[in-house]
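The complex is shown incomplete by one protein chain, all other protein chains being positioned as in the whole.
Labels run A and B following the written order; every chain starts at residue 1.
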Amino acid sequence: MLKHLAGLALAAGLFVAPLQAETPQPNPADWPAVLAEARGQTVYWNAWGGSTTTNEFIAWIGQRAAEDYGVTLTHVKLSNTADAVARVLAEQQAGLTSGGAVDLIWINGPNFAAMKEAGLLFGPFAEDLPNWQLVDVAGKPVQADFTVPTDGMESPWATAQVVFMYDSADMAPLADMRALLEWARANPGRFTYPQPPDFLGTTFLKQVLYEVVDDPSVLLAPVDQADYAAVTAPLWAYIEALTPHLWRQGRAYPETGTRQIQLLADDEVALAISFSPGEASAAIANGQLPASVRTFVPSGGSIGNASFVAIPFNASAKAGAMVVANLLLSPQAQARALDPAYLGYGTVLDMARLSPEDRALFDQIDLGIATLAPDQLGAALPEPHPSWMVQIETDWIARFGGGK
Amino acid sequence: MAAWGLRRAPGVVLAALALPVFAGLLGTLAPAFGLMAVFGQAQPGFAIFADLLAWAGFWPALWLSFKVGLVATALSLLLVVGLVAIWQGSRSFGLFRHALAPLLAVPHAAVAFGLVFLIAPSGWVVRLLSPWATGWQRPPDLLIVQDPGGWALIAGLVVKEVPFLLLMVLAALGQSDASRAMLMARSLGYARPMAWVLAVFPLVYRQIRLPVLVVLAFSMTVVDVALILGPSTPPVLAVQITRWMNDPDLSLRMLGAAGAVVQLLLVGMAIALWLLAERGVAMFGRRWAWAGHRRGPGPVGAALVLGGAMAVLGCVVLGLMVLALWSVSGLWSFPNLWPDTMGWGQWQRHVPAAIDSLWRSCAIAVAATVVALVLALTWLEAEARFAMPIGAGGVWLLYLPLLVPQIAFLPGVQTLMLLAGVQGGVLAVTLAHILFVFPYVFLVLSAPFRAWDARLGTMGRALGASPARVFWRLRLPMLLAPVLAAMAVGMAVSVGQYLPSLMIGGGRVSTLTTEAVALASGGDRRAIGVWALLQTALALAPFAVAVLLPGLWWRNRRGMRQG
Partner (left out) sequence: MAQNAQPAPLVLNGLEVALQGRVLLRQSLQVQPGQIVSVMGPSGAGKSTLLAAIVGALGPEFRLRGQVMLGGKDVSALPTEARGIGMLFQDPLLFPHLSVAQNLAFGLARQVRGAARHRAIEAALADIGLAGFGPRDPATLSGGQKARVALMRTLLAAPRALLLDEPFSALDADLRGQMRDVVFGRARQAHLPVVMVTHDPQDAAAAGGPVVHLGAPSAAAP
């Protein structure tokens, strides 16, 4: 009898699932055909799953996709976007040119640059989506992701801009990064930033760099076209000066942006960086932050970028993925994303291109107690070229991340 | 025919499991030596190791991993040995023993989160004393968790490993003639703890050596606990490897692979050092026994051990309570001891979403554990019936997946599965889980299986029963307790798997843990509370069965109830 069991175990071990068949590529220019193909598909959207509000927003998109287009949307909750990139990469290496596990990725910046360069993306498709007509192409950073041209290989769905969250019970808003340094000197241990290579931590470094550099325009070209050492010298001087006054004297850092929010909630710090103007309001509404939290932006402006979705070259449900990307650009979805009661993310749409009814959706939204009005938020500074991010990150790790 | 198949079963098991293990290892080694282009061009050689050495944190991270592993393991073992030596047989020890199962079921990360909220400057202990005793209106700026020395990490590991080692020691005690050796030593005038350490421990240690080495390797390769409790400037090597593997810059994955090779060597070195230290301790012990030291550690030593054990128990229990509190809290500001507002909102939010992944986790855990159990039983039964061509040495190979950080090991397994056409899906995830479940199932099962009184088998055969009948009617029912314990441990291991589920499943197989880890990356403690409790509940169920069922099943069989 044991023999049978051993045989059974072996059979299970050798069981091999059949490969999925090759499918022709859908053409986004022929939208009715895309809609027809998408009906009945299941789209696996690989997106960071660390935020309950984001997860619930994605679930809502899933409901809409199912009801309106017959597309089943499954949120693959990641702790790190690179996991999805790695999956596509592994599939490419194994020669899997269709039937891949990832249909749609929430992506931006370096991950996009890497996937685009490695030929891991499907497209162009973004500018053929019907709702692209509503996108604020001139006013929002939707055609370049960290200066890398999107070329229609990814579709925007939200904008983000750096703001600082502070506890108004403890402090007043600060004018700029120099004021932040002065304040930190006077209030040691009350500020920190997520540890690079966390993107928010690196964003803080870039925000400082923008304010201390002589000519910000060099940041928009690849790093090897500039005198890196000279350009970044003031940045490292600033960080050297700041570090001893950080939370835990800079001997430890929060791992992620959300850990940093927890520190703010616990009153361990009074000031924290955020990449979402509506995040503080959403967190207050949620009971995650005290009601005394407010936000400010540095007077010289702050870095802004957009979040995108991209489709891997070997995605199984490309048509369905495009339908979801288009749905994300619909006024209803964008208005819901903007509402801090749900998400608090900036819209990529141009209000002037919307119908009056659709515009009314946006006008109704209460942006929340801690959210700055669009005119207070000011213009977004463009993201530096990704090579800057990589180099600064590496340098920070070498200087501050390896222990003393 | 049956004998023919069974005789070869260990070889077949070994081959079936070794293939993915080698694939994983190859997937680690090839990029490290530039033999496989992960991204861009590859240059064979040691260039990547030069880059690795150039990282400023290299030596500190190496030293940290080494220290954390050895200290956490030694401390856990010391506590367990002290605890059993001083307490075995007393009533309070019996209570502690029953508390073991829930302690084992709590996921590592949950223990770590609980510990953070206990001992952090804004944690419960400080809140309990603030502001009336400390005067602190705000959390003090003290580096308690994530300290550069890694002590918070060591504490977190000890809290989690003590219950595991204790379970192993208790299982081993059942198999060795401990009570008679104890009685003999005590009648010769040795104090209880001394008698245990000198007369019983040497017998027990032989059986728990492998579990101890597994604990050592685990302490050095663990990522989630180290992320929460460990230092970050620099982190332990395993965490840094994970960071490299997760970096958007795909070329850093080769650095990660090189780091994994170094990690493997480091674990090997630590094991070698441990084995060397074993000899030293044995020599020291023999000298003590020769010299005839009979006195115990005295009240201070006993109190230390007692305190340590209670602290371990307290940390897990209080940590779980804190997680439960978080799961129903609204805003909870410092220095309030209780949440400012409370409600069931988080549960209502997450539980409906969790049900689906709960069942999937359950199904995968049961399937992976049953297969691992069948493989382990087949192996052990074959070993018992025939002279083994492979021997116990072959087992070591199967422990390799535990010695390499999963993030570096799994890409190779993933590639193998993709090449074999096993794509995503619950089945592929289950297969991957077996790789990590089997070593633990084998670990728990092998000692009791081998210690089964072979004369019972001979008696059964002499009564005309075939070897199969002896196995099914005698050996298996009599080993019900260890089989269930192995299943409980196996299921807990399976439930806790994150990366294998995510990577092998292509993200399409969502389990309780993939959801929980994704949410934990957001750091929302209230969500973490809900999911950690759900994970604990899922892992706790089989432990409860393993503890209660044998007693109920054999309630009318006194001979089946051991100590």
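Note that in this section a residue touches a chain if its C-beta (ideal position, glycine included) is under 8 Å from a C-beta of that chain, and two chains touch if they have at least 3 such contacts.
Since this is a predicted model, take the numbers as computed values, not measurements.
Asks: In the full assembly, spell out which visible chains the left-out chain is touching.
Replies: Its contacts among the visible chains are B.
Asks: Taking the full complex into account, find the residue in B:A99, B:A324, B:L474 or B:A541 that is in contact with the omitted chain.
Replies: Checking each option in B:A99, B:A324, B:L474 or B:A541, the one touching the absent chain turns out to be B:L474.
Asks: Could you tell me which of B:P401, B:G460 or B:P542 touches the chain that is not displayed?
Replies: Here the residue in touch with the unshown chain is B:G460.
Asks: Which chain B residues touch the hidden chain?
Replies: The list for chain B reads 386-387, 453, 455-456, 458-467, 473-474, 477-478, 480, 554, 556-560.
Following the convention adopted for this analysis, only the chains that are shown with their structure count from here on.
Asks: Mind checking the centre-to-centre distance between chain A and chain B? Centres are C-alpha means, answer in whole Å.
Replies: Chain centres of chain A and chain B, defined by C-alpha means, are spaced 35 Å apart.
Asks: Quick one: which bits of chain B touch chain A in the complex? Just the residue numbers, please.
Replies: For this pair, the touching residues of chain B are 1-2, 5-6, 9, 12-13, 16, 38-39, 55-58, 60, 120-122, 138-139, 141, 143, 145-148, 227, 231-234, 243, 245-250, 253, 329-334, 341, 349-350, 353, 371, 374-375, 377-378, 381, 411, 414-415, 418-425, 427-428, 431, 468, 471-472, 502-503, 505-508, 510, 514-515, 517-527.
Asks: Looking at the complex, which residues from chain A come into contact with chain B?
Replies: Residue list for chain A touching chain B: 1-3, 5-10, 12-13, 15-20, 44, 46, 48-52, 55-56, 59, 74, 76-87, 89-91, 93-96, 99-102, 109-111, 113-114, 118, 188-189, 195, 197, 247-256, 258-259, 261-263, 265-268, 287-290, 390, 397-403.
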